[in-house]
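Complex shown without one protein chain; remaining protein chains in place.
Letters A and B mark the chains in the order given here, with residues in each chain numbered from 1 onward.
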Amino acid sequence: MKVPFKGAIDCDLHPAMPSASALLPYLDDYWRDQLVNRHIDKYSFVLTSYPPGSPLSARPDWRQASGAPAGDLDAIRSQALDPFGSRIAICNVLHGAIALFNDDMAAALCSAVNDWTAHELLDREPRLRASILVPAHDPALAVHELERLADDHRFVQVLLFAMGDALLGRRTYWPIYAAAEKQGLAIAIHAGSTYRHAPTASGWPAHRVEDYVAQSTAFESQLLSFLAEGVFQKFPALKLVLSESGVTWLPTLLWRTNKTWRGVRPEVPWIDRPPAEILREHVRLTLQPLDVPDGRTLARTLEHIGTDRMLLFSTDYPHWHFDGEDVLPDGLSDEALRKLMIDNPLETFPRLREGAAMSDNRGKKQEAVR
Amino acid sequence: MNVPLRHTPASAALAVVDCDIHPAYRSPKDLYPFLPARWQEHMSTFGEHLRQGLSGQLAWPRMMAAGMRVDSFPEQGPPGSDLALMRSQHLDANGVEYGMLMQLSRGGMEERNLEFAAALSRAVNDWQLAAFVEPEPRLRAGIVVPQEDAAFAVTEIERRAADPRFSQILISPRSSDPLGHRRYWPIYEAAQRCNRPIALHVQGFSGGHASTASGWPTYYMQEHYAASSGMQNTLMSLVFEGVFEHFPKLKVVLIEGGFAWAPALCWRMDKHWERMRKEVPHLTRPPSEYVREHCWFTTQPIEEPETPAHLADIIGWIGWDRLMFSTDYPHWDFDDPQHVFKFTLTDEQKRKVFRDNAKALYGLQ
Partner (left out) sequence: MTQQKTRQVVAKASDVAPGTSTVVTVKGRDIGIFNIGGEYFALANRCPHAGGPLCQGRIVALVQSDGPGTYRLARHQEFLRCPWHGWEFDIRTGQSWCDPSSTRARQFAIAVEPGAQLVKGPYVAETFAVSVEEDYLVIDLAG
């Protein structure tokens, strides 16, 4: 169904990544020299996870005659912001710098992408916010980048990827979470792989659709890692946003971790209450794609999840998960929609609350889109 | 306040088919009578060659008693090695009419030396009959084969095919390539031709890949969960590579990998297949239809939602005819048939899950 009122917060939007030439002005002279002389700037930083021509990567009516989908601000406004009446949208620029093995180069490019995002997107469109792209495989460099941008409160979260070098709950990554918690930034884990390991436990699938479907199991593994390693005990204010995950795998994980915990508790004794409780408090999931066949099944699944606090509205524009303006699943009440589209995102991202009122019109319809 | 549980005598309870029982050797030398001398010597000199840093135990040690029920240790030998105790403690006590053996150890599924793997496979199949199935007619063996050597696996399957005491074919879901890969297809062809299901039982040892897409877990709590995500990956591969399309009569049993994830995975596969159909034109139907027609799931370790009736939703979506009861005796996360479901089943549902689905699948009288 269509969005019934204005003011939504879109928690996952993908402006096209900047070209290498667009990034050069944001690099220092050494990295400019490297990119140009090594011809790095002549090749793309497209991620294997998102082949540009793939149907999943862009909806046909969101593709343009020239240039990448979501490649200019006018397209983003007219296709992603206006039709859904969104008040705020969080940009996740999926740039392949994060897949490089040279962490210094990755860090330099991530910085350039973040600066480009601030100038070319955030400065020009007040509805936009963004994630900080970081070279996660080197936590010290990641923290450095996070802290460099921390004072710009239009950056609301740190962007990590579902399939990387090591499970993200491990202690080596904790400096990132310490810095994020201190700065009031959420941690986003977004679908996508740096392919440091095979995308499945039994190796390398043949097809892209399999790699994509396998992302849900990667999200499960990451959640178990955060839970078992005690990240939420160490960083009690941290919020984890699972972006583009599919959602409906969640209840099984809540049930299973609760049950397993009762038998393995002495191994991980810092887990001091049922895992499902911990996860409901700390974890959020963006809406699209929503892997469910119909409204009735969705209603049962939401019941299984056991709380209405976890879902965050998103379009995942320009990835193709719905047609027309039917971004919302059928069957959700106005109250549920208000939580999904406004209250849950405000609760999840502390920086969005600054200078912005929480939805103060509970029970009242806001202005209709049409 | 909980109600004290009363044990119903086995005779009054429904007779069950237990789709997951683990026999064990009293000692590794139990296999020697079935191993040629050359391989006996190899075993004692070099041992198994597996993909793990430790050779004497698992690199994620299990919880109490190395992952066994504390009450399942016989006087001599490890849990599962004493048929008399298995009978009294489990087969008799729980009214087990048929038990499907899952011999995981030293069967060659994870052995890196494929010649040795072949010898082990042959030996473990002989051993199952001699040590358990011949003395105990309620038990059925599985044809254990090393999936990485498809040619040998086919010969071993054909060798056992005429023996009805072998009910299915055991391969590892933690294979070196995803199991939908064409190099495993001769195994499926043989399975279909010999009319045996493929049994995918969760494995402790890697086939060469980390148990998650981001490497190795730290804690056993995570590794235990990885069994279910790994099983999902395997099922996805069988679907998307077209194994079910190509082998219309193939049946697959997913054992000890959980089952509550299955509906959501089917919805996810369907949704994204719809978008990506041009990549996989060999699939003529939605993924969920293939799963519905070709797959069975065992119950243990059963999920325990906070609201028990939620599990009924899950089973309804999977289909009450696709779930088969299992205990995983003698492992620690054993499910007792009398207490496994925390919500009330209809008589028909009980008959199906505890007995009739397995009898139909395995052709048991």
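Assume a contact is a pair of C-beta atoms (placed from the backbone, for glycine too) under 8 Å apart; a residue touches a chain by one contact, two chains touch by 3 or more.
All values reported here derive from a predicted model rather than from experimental measurement.
Although it is not drawn, the missing chain touches A, B when the whole complex is taken into account. The chain that is not drawn here is touched, among residues A:R77, A:K234, A:R280 or A:R300, by A:K234. The chain that is not drawn here is touched, among residues A:W31, A:F219, A:W261 or A:Y317, by A:W261. Residue-wise, the contact with the chain that is not shown comes from B:H339, picked out of B:K29, B:H49, B:R182 or B:H339. By the touch criterion stated above, the residues of chain A touching the omitted chain are 171, 229-231, 233-234, 261-266, 269-270, 272, 274. Contact between chain B and the unshown chain involves residues 1-2, 4-5, 7, 63-65, 69-71, 332-336, 338-340.
Heads up, the rule we're going with is that only the chains that are shown with their structure count from here on.
For this pair, chain A with chain B, the centres built from the Cα atoms lie 36 Å apart. The residues of chain A lying in touch with chain B in their complex are 54-56, 162-170, 193, 196-210, 212-214, 216-218, 220-222, 224-225, 227-229, 246, 248-249, 251-253, 255-261, 263-264, 266-268, 276, 289, 291-293, 297, 300-301, 303-304, 306, 320.
On chain B, the positions that touch chain A within their shared complex are 63, 173-181, 206-222, 224-226, 228-230, 232-234, 236-237, 240-241, 258, 260-261, 264-265, 267-273, 275-276, 278-280, 301, 303-307, 310, 313, 317, 332-333.
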